[in-house]
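Every protein chain but one is kept in place in this view of the complex.
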């Protein structure tokens, strides 16, 4: 069987290592290059010891990708750097899946407003497809540049999409109180990632200004065909992995619980990786897997909808979502290589 | 110096052990009895090994309290059992501080609606004073029965009280997304408290039905002089101690950040244990202390107020709050024995 | 392709759920029954929510296994109960893999000395093969009853086996200081498994009397052809998964580091799941995988060998080891279904 050739650009972060973990076991692809500019020549397993004896390939410079024939390039890079590679490689035959935030928004202008930086590859926006397979599988299948969604947006949009698509939600009523494991903050050592500041601690950050706010707002507004201002508050959990979103919304008209359930069941019919739960999911129910668990509930007393959603931020919120997009882009069955059962306990 | 005599009724739980920890070092009281019906005769330090060699007194039956002369009785018991002791000891000269939920609400009827049990000492309600010192210090000083507030209500009410007292908050707009450390679930071994269900996990529970909802609602409604329905969602954090509340509210009129700050500064002037922070507090900033840290912020984009508050659920949310009440009830300086600096890291 | 039929007896514990996780994705077997006497009729995913929508099969009584045609029966039961099923099913054509401690020792007498219970199926001992594939692959392949090793013994024996097999270790010099994640204590709610007793805590237990001592002692003594008394001290780590063993031994003659390395390399040549590391492994390097990482070091100053080994206690220490044994017993390639890359972070 022919295997597709894959390059992972950016080896040092969590996203890169999780992509490698999934792709090394994917039956229809082979990893032909993993790149790092700062660690060129080292082994991949030197950076990530869990791969010792499993994936010991030498890291190469991204330059080498320019000249190789690969089918898919994953950009596992910080934003701003990602766009430079997307620009540089725009004429390659390889399709690109960008895991940074550089092509997730609607325009360079919006990008600048929220990322506070000038976008250096504005033409990229017109080709970029937002890579949330539950919403855009068809477009993703034809895309040459996919913007892999942010972790918070994945959990938030999936929690609320049925209400927006159905047109039942009251404009500007949505509040998203989100909580993420520490890996969402990245692999870089800093005061914020020091064990003693995270362990046994919990706090909010980026109140009112987090960049994922606009990503959520744009996608939900598009689904609902109206502009909706979203309140989004992220918090840092003292765990490695997992995002739990608690979303609140007012509806245009009161519903019954079973009507609410129907809206969600209809919307997610046939979506393998969304599990509509009958009790509130915890983040450990999805850890190590590609699932998004969702629990919508109608509070009759307060006349409000509360939706809980849970994902693994490094997988459905990043790496496995990227592999899902790859499957679609290469015309394979969408769930190949993604059937890991959650690791619990 | 004369020392007041104290009894702790209920030795086995976290509340009992934390009361003992504080009272054993309080300069003006002495613990004359710690009771347990199931562990009578054992040493207190047999149940809580941290007290080995420090507080090894034998546990006695609650009966012995009936006949002793104590100044304050702390009821560190489950609700429903607590009310029985309050009834039984109503004619003792000792003042009672009840750490359960039995006397926190406005009436036996409301109690029954939310606790799903008939109250067996309905007369208790007319004497009971809600023991939140920042709001009711004068009444507490004269009370014979103090209902020590719940942990979530303490953090929630303190977060929102200034807005309700000032009359600026929009009715029914309040959403409280609360997160608590595991000790809030009590010392009893159960599936819910098993390490593997808590560690690396995070989930919501009691959505729409948690008993602390009505406690918060009643207190805030009374402060605001109007009925306000509150949305309250508790979550379980994989940490020992700490509650973080993220509260959202719409105001009747937009404000500026400095106006919001003034409302809070005015309300909490002279309140030693409320710290108005200039950045979002984490639960570790207050761990092991009697402080409640509060950070109110105005989101100009969404035209909403977001308030973060943090407490140690076992202290400001239970034991140290009870000691604070005791200090007031015995006419002592209110902060005696409560000046522990937060234990961080 | 024909698939082998598998029954898992005992659904409620961690071992049962981890077996199900591995077997549900094993390409050459199908799970035909999962049993539970206390939860008969419930869904497997009711007990273990991570399987929601993935493995929702109804739990059946173990009785039904008696009458079905299965190839392998996994006993995921407490010791003492396990032996009863082994006795009852001794004439079935199915081969049995027992994950309890009931058939790991050399005789009913030794069993009684350490488990403090009379063994009710003493004949079982003569057929039982100790299921450590790195040592006994040939015997396992022919066995009808395999005693799956304990978690501590797996990590301890693999750490020390090369030294005993080579005959270089000084009798009675071995000290094993072992540390295990909490899942080793089982799924039952108890004071010992309560989050607040485990989290941020660490302690030793079973000093000098832990049952795994004799299991390690018997296996190493047999390998070395002499009786060796082993010092074994287990400790409880505040993590879900993982065992780290720090073993100390005096050798009959001093060695050089490279000689020590050669002893280990020779012994583990061709053993896929033992990774000889060049720096001390952490438990997270093997989490979620079947690997045993080993790091032997010679301390020239103290003239002692120190060996570090790390496994996932639920996998190489239980479920994946059982699957490895199954592969051997059914004549399949030994690593099928076991190639999970460690989940880190």
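Labels A, B and C are assigned to the chains in the order they are written; within every chain, residues are numbered from 1.
Everything that follows uses one rule, which is that a residue touches a chain if its C-beta (ideal position, glycine included) is under 8 Å from a C-beta of that chain, and two chains touch if they have at least 3 such contacts.
Small disclaimer: the values here were computed from a predicted structure and weren't measured.
Peer 1: Can you tell me which of B:98, B:177 or B:285 touches the chain that was removed from the display?
Peer 2: Reading the full complex, the residue touching the unseen chain is B:285.
Peer 1: Among C:120, C:258 or C:302, which residue is in contact with the omitted chain in the full complex?
Peer 2: Selected residue, touching the omitted chain: C:302.
Peer 1: Using the touch definition up top, pick the residue from C:126, C:203 or C:269 that touches the left-out chain.
Peer 2: Only one listed residue reaches the unshown chain, and that is C:203.
Peer 1: Out of A:200, A:217, A:285 or A:334, which residue would touch the omitted chain in the full complex?
Peer 2: A:200
Peer 1: Of the residues in subunit B, which ones touch the absent chain?
Peer 2: Output for subunit B: 14, 17, 21, 24-25, 48-55, 183, 200, 240-241, 275, 277, 279, 281-282, 284-289, 293, 314, 339-345.
Peer 1: Go through subunit A and note every residue touching the omitted chain.
Peer 2: Touching the missing chain: residues 14, 182-183, 187, 189-191, 193-196, 198-200, 238-240.
Peer 1: If you put the missing chain back, which residues of subunit C would it touch?
Peer 2: These residues touch the chain not displayed: 172, 175, 177, 179, 196-197, 199-205, 207-208, 229-231, 233, 235, 237-242, 244, 246, 248, 280-284, 287, 297, 299-302, 304, 306, 308, 310, 345.
FYI, only the chains that are shown with their structure count from here on.
Peer 1: For the homomeric pair subunit B and subunit C, should the interface be classed as same or different, according to whether the shared residue numbers exceed half of all numbers used?
Peer 2: The interface of subunit B with subunit C is built from mostly shared positions.
Peer 1: Return the chain label for which the distance between chain Cα mean and whole-protein Cα mean is smallest.
Peer 2: Given all protein C-alpha atoms shown, the central chain works out to be A.
Peer 1: When the C-alpha atoms of subunit A and subunit B are each averaged to a single point, how far apart are the two points in Å?
Peer 2: The computed centroid separation for subunit A versus subunit B comes out at 39 Å.
Peer 1: Can you list every residue of subunit B that touches 2 or more other chains, as numbers and ranges?
Peer 2: As it turns out, subunit B has residues touching two or more other chains at 196, 199-200, 238-240.
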